[in-house]
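For this depiction, one protein chain was excluded, whereas all remaining protein chains were kept in their positions.
In order of appearance the chains are A, B and C, and numbering begins at 1 in each one.
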Amino acid sequence: MSTEIKSLNEECGVFGVWGTPDAANLTYFGLHTLQHRGQEGAGITANNAGSLSFERGLGLLADVFRDPHRLGRLQGTAAVGHVRYATAGNHGLENIQPLEFNFSDAQFALAHNGNLTNAMTLRRNLEQAGAIFHASSDSEILMHLIRRSQASTLQEQVKVALQQIHGGFAYLLLTNDRLFAALDPNGLRPLVVGELPTGGIVVCSETCALDAVGATFIRDVQPGELLTVDDSGLKIDHYTTDTQLAICSMEYIYFARPDSNIYGVNVHSARKRMGAQLAKEQPVDADIVVGVPNSSLSAASGYAEASGLPYEMGLIKNQYSARTFIQPTQELRERGVRMKLSAVKGVVAGQRVILIDDSIVRGTTSRQIVKLLKDAGAKSVHLRIASPPLKYPCFYGIDIQTTKELIAAQESIAEMRQSLGVDSLGFLSEQGVIDAVGLPTSAPYGGLCMAYFNGDYPTPLYDYQAEYDEEIRQAKRP
Amino acid sequence: MSTEIKSLNEECGVFGVWGTPDAANLTYFGLHTLQHRGQEGAGITANNAGSLSFERGLGLLADVFRDPHRLGRLQGTAAVGHVRYATAGNHGLENIQPLEFNFSDAQFALAHNGNLTNAMTLRRNLEQAGAIFHASSDSEILMHLIRRSQASTLQEQVKVALQQIHGGFAYLLLTNDRLFAALDPNGLRPLVVGELPTGGIVVCSETCALDAVGATFIRDVQPGELLTVDDSGLKIDHYTTDTQLAICSMEYIYFARPDSNIYGVNVHSARKRMGAQLAKEQPVDADIVVGVPNSSLSAASGYAEASGLPYEMGLIKNQYSARTFIQPTQELRERGVRMKLSAVKGVVAGQRVILIDDSIVRGTTSRQIVKLLKDAGAKSVHLRIASPPLKYPCFYGIDIQTTKELIAAQESIAEMRQSLGVDSLGFLSEQGVIDAVGLPTSAPYGGLCMAYFNGDYPTPLYDYQAEYDEEIRQAKRP
Amino acid sequence: MSTEIKSLNEECGVFGVWGTPDAANLTYFGLHTLQHRGQEGAGITANNAGSLSFERGLGLLADVFRDPHRLGRLQGTAAVGHVRYATAGNHGLENIQPLEFNFSDAQFALAHNGNLTNAMTLRRNLEQAGAIFHASSDSEILMHLIRRSQASTLQEQVKVALQQIHGGFAYLLLTNDRLFAALDPNGLRPLVVGELPTGGIVVCSETCALDAVGATFIRDVQPGELLTVDDSGLKIDHYTTDTQLAICSMEYIYFARPDSNIYGVNVHSARKRMGAQLAKEQPVDADIVVGVPNSSLSAASGYAEASGLPYEMGLIKNQYSARTFIQPTQELRERGVRMKLSAVKGVVAGQRVILIDDSIVRGTTSRQIVKLLKDAGAKSVHLRIASPPLKYPCFYGIDIQTTKELIAAQESIAEMRQSLGVDSLGFLSEQGVIDAVGLPTSAPYGGLCMAYFNGDYPTPLYDYQAEYDEEIRQAKRP
Partner (left out) sequence: MSTEIKSLNEECGVFGVWGTPDAANLTYFGLHTLQHRGQEGAGITANNAGSLSFERGLGLLADVFRDPHRLGRLQGTAAVGHVRYATAGNHGLENIQPLEFNFSDAQFALAHNGNLTNAMTLRRNLEQAGAIFHASSDSEILMHLIRRSQASTLQEQVKVALQQIHGGFAYLLLTNDRLFAALDPNGLRPLVVGELPTGGIVVCSETCALDAVGATFIRDVQPGELLTVDDSGLKIDHYTTDTQLAICSMEYIYFARPDSNIYGVNVHSARKRMGAQLAKEQPVDADIVVGVPNSSLSAASGYAEASGLPYEMGLIKNQYSARTFIQPTQELRERGVRMKLSAVKGVVAGQRVILIDDSIVRGTTSRQIVKLLKDAGAKSVHLRIASPPLKYPCFYGIDIQTTKELIAAQESIAEMRQSLGVDSLGFLSEQGVIDAVGLPTSAPYGGLCMAYFNGDYPTPLYDYQAEYDEEIRQAKRP
């Protein structure tokens, strides 16, 4: 979450609904709950008696729809929406979703969460066959594949298209007469289905959005499935049976909202168990346990409970964003993270603090937080991370595509301890994560993708293989 | 705090600095930390070699200063800033502070936190003597009194003016050659002094703003004091010795940031002690303790610790504001608080929940939160309030000027229990608050103003006496 | 007009209405027509059953009221509005009018067009008597004088106040139960009265605003008058009989809209006669007559008609404003006026051009226009100015308070001819202006203020006398 302190970013949230009046307003409320999955752009497409209308813009959902006319224009009984996180240099409007496609005989709105591993190859092939691309993101590819499929029905065309792409993806595709939802064969990205009191069907990234719009959870979309919702209801189909559960473990560790459930496991509770397990694996003699707000509070309370140490609010997060264009003086620049976080002197002064964070990316923020605590009088700071060291890039939708900036890929634990300025440092084990999540599955790694920690990717890397090999070659990964 | 869930509002935060380059930028950062004290307007005035420049606007600080030119125009080595909460109908730009006064031979910028009890009388008298008023707030009055004083020096004029006003107030007054800071004779509103590494002096509402700008705490401003900061440094004077400490207890209970210290007492720690004391006074047989985010988390953790029950994150607060102009359908309207808060089903389902809130104003939000928890499967909800019932209006700067909408002034505990839909309800005692804060003073109520709870106001009510008497007559205060 | 090419600025337009539903909307439309009188701020105050509401902001009227809620909040049957031109350094919101005054027993909204010559003295005296001033403009002074008057009725208080001020002024003052309108003893600024079909009364700066709202012209407000409009209708009173007509001649020459009538004389027709008279006084052997758009087109057509030469559209004005923050390269900077004006090559190439401008202030724009014409192939450019040389400052509401930048105060005609790069140069005589306007009066200068041309001010200069004397001393006025 960008409101969090670190620079680890999800690449989108999706929300779709079919069969309810006021569909765009519902989508607005649903997306609002998914705002933590992307803050750089938002859009909603409504289906009004078979005709699609689009509204999109840069910024937070509430900014994009600040002009009430924008939602007002989106009449209809079905809608899809999207909140987007954009990687640097890729901030243009043309990438804001839902993507819009207008044909003589049909319209499509496409909302995509994830990343394809064979996008470059597909794109090159499509371009050689005359395809044109507006945006620089992967998301247009699916539409090309659908339209070029020779299958006889749209349903079959979509399946043929899905069979050609690889990687992590959750798609919503709104057409003039139905809503498709599809999930990749590993279930890397979350996607759930619910039902409104009115009978309308909702498909969205997290269960928290179902709660927000008053929908009842029906089921998680399963790997390889293609769902269709139209006026005759929800149909569940699959475009492949060659599936293997490998849910992104970072969804449990960091991305998803604590009140969401993923494959039946509550995110907050999983984090709390990670904290408890961390206490067992990495105990330390100290006075208080402090979590980095807000994402690490669950793990911190788990650690505290398991260790028997008091859980204390030693860090406060400012609730207001400090967007500013001020060119800070050197003096101000050094204060950095202090605009977002404050240490509570009355709590930490003179204490031996166990600082719990969910993960470490570059380490720069951790370093500043440690300094904040020491400046506030902490006698010692023992950093405990409720996940294993992040050492490998993600190619399925999280913004870590190089390991150069991953501190754990460059430094040993001892080096990190020193460079972060902590008195001790410990990470949760891979098995600890797997046990804490505790999915009832026989899939490898307990049904989780643990590739960021161990380099064991659940799919071939295709276009990224060469890049990855080079990363491996360069990494000083201990 | 408007980011909090309830409708109890502070009326401002102030920040002033003298003797440092980049004074306006520092003030921006300081005010950012005080944003919880007022979100409806903000302004900064800078003193550049004796000449004052003003920038003000409606909305959050970051909105007012979104155009970087606005801060850029505020050059100088001294500044004062203000964040404002405005009562309804009073939202005009003319009330945004610092107020600006331009005389042939002098300029003044006035920033005010508080409320005067003899404002109407003073205003009427001033008007009869020809004074003209632009704004509808009290804040102009001080300037009139200063300018009409016959005293020979500005310092004396300010003292004469301060002697004529009553109520709760913390003033910052920036002139062409100095910065004044004054506090009311009861110290109802917080005001602290700190020193920058550069030697500059900061005076501001809370210590958290000192931390934000890297200033070292020097002292709390004491009741009845008038501080002067100029190029020769900080001078401490007093305009009255007839003082009696009566700090607003709601600052400790709800308003102030947890990382601030007021008269040496850390706010978070005080709240935690209130929670612990509440556990002693109002125990209940239950499974988990859940606090209403964010203001009640300290008290909830104190309750949990003292009761030996687990402290759980059963409620999640959405970090993004949902400003919207959508006219919600009946269906959407009912969802109300759900845009801001979510219950974590995995945590509360099947549990007997002790819900901790810091205070209850109207009860409407509490009612919705209770429903949220029950809808999420809570077996029972036991509401515990970490302060006594709010029964009386405040005339010193908090936005409770009528008791008609205070549920505790209208209903008995049994009635409230029923109307809130809780399984049991309990409040912290007055003595519990006093002990939890624990100021080392012999002043009544342990140096706190407890008037909202017991009607015992530390000052005469002057212009509000009739209004208060009428309130008392009408209240069904149990 | 800021949409004009030169830097000569009026200081405001006012519009008031009493006794019609939808008063604020009417005021919006009326002010829109007066926008040429001030573009830096706008505001409207409405009287709803005796209670005043204010909306003000920086920028054009349409920008200030872009949010439809702002006009929506201004309910009521009476209103006053103001468009403001602000001198540099004086751009703050506190100066945007109508000024707002809130007393315990009354509210006032004050809209002011003009400038007082004894403002500094009055202000100093008022300050010594304890008055406080928010804004840096003159406009607050009247309110102080009214409130300090010992007269028994508000009507008398206003008269007493008006008797104390000197200079050029047209005031509208909206109270809880009536609308006042007052004009200075020389009628320096225009002010007219009209009647709506509904019976409501309108008082505003120019007749074009009457036309815009469908009001019928009743009469020009006369020097020294105080009008009162309330539910019993329009009453005409006067606060002084010591009057002498001296209408600002620049209103006829440049400021007022061509479709307005001032004291019965249509502005366009007056300008056309000035052009005709200029042709007689300053003939030249040439091929075509070209006016500087838009303000000089009337005079140019008069010149063409009188001289028998063709009137040609040799210069085109871009209808879109080119607000931009681009830091132009040297190359771009030189283009300057080309963003606003273009020469029509097909018209001017090979021609001897008589270029008509209404006046010359600094000469910089004229110089660029001449270059534009020559670059477009004009064989020669003969500049003819439809007014006398501007040599003296104005103290009554026009933004010329120093003669340092007035080219005609610094250079002889021959010098100007050279520095402007024209082949010949001629100005209209003072008598030419007086005759062209042709007011039926025996007042000096035909009832016009000609002070900018001859230094003969219709009033004592009071606070400006010293400044003026210094100007005179320094001027190289030929």
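Here is the rule we go by: a residue touches a chain if its C-beta (ideal position, glycine included) is under 8 Å from a C-beta of that chain, and two chains touch if they have at least 3 such contacts.
This one's a predicted model, so the numbers in the text were calculated from it and none came from an experiment.
*Asks:* Out of all the chains shown, which come into contact with the hidden one?
*Replies:* A, C
*Asks:* Just to verify: which one of C:Leu99, C:Cys208 or C:Ile385 makes contact with the chain not shown?
*Replies:* C:Cys208
*Asks:* Identify the residue among C:Arg338, C:Arg352, C:Lys379 or C:Arg417 that touches the chain left out of the display.
*Replies:* C:Arg338
*Asks:* Looking at C:Met313, C:Ile413 or C:Ile472, which residue reaches the missing chain?
*Replies:* Checking each option in C:Met313, C:Ile413 or C:Ile472, the one touching the absent chain turns out to be C:Met313.
*Asks:* So one chain is hidden, and I want to know which residue out of A:Arg37, A:Arg84, A:Arg123 or A:His382 touches that hidden chain in the complete assembly.
*Replies:* A:Arg123
*Asks:* Residue-wise, where is chain C in contact with the chain that is not depicted?
*Replies:* Residues touching the hidden chain, for chain C, are 1, 3, 21-22, 25-26, 28-29, 32-33, 35-36, 39, 60-62, 65-66, 68, 71, 197, 208, 211-214, 257-259, 261, 265-269, 272, 294, 297-298, 301, 305, 310-313, 316, 318-326, 328-329, 331-332, 335, 338-339, 342-347.
*Asks:* Footprint of the hidden chain on chain A, which residues?
*Replies:* Answer for chain A: residues 54, 56, 92-94, 99-105, 120, 123-124, 127, 129-136, 140, 143-144, 147-148 touch the chain left out.
We adopt the following convention: only the chains that are shown with their structure count from here on.
*Asks:* Using mean CA coordinates as chain centres, what's the chain A-chain B distance in Å?
*Replies:* 37
*Asks:* Centroid from C-alpha atoms only, then distance chain B to chain C, rounded to Å. What do you get?
*Replies:* Between these chains, centre-to-centre, one finds 48 Å.
*Asks:* So how far apart, in whole Å, are chain A and chain C when each is placed at the average of its C-alpha atoms?
*Replies:* 60
*Asks:* Where in chain B do residues touch at least two different other chains?
*Replies:* Residues: none.
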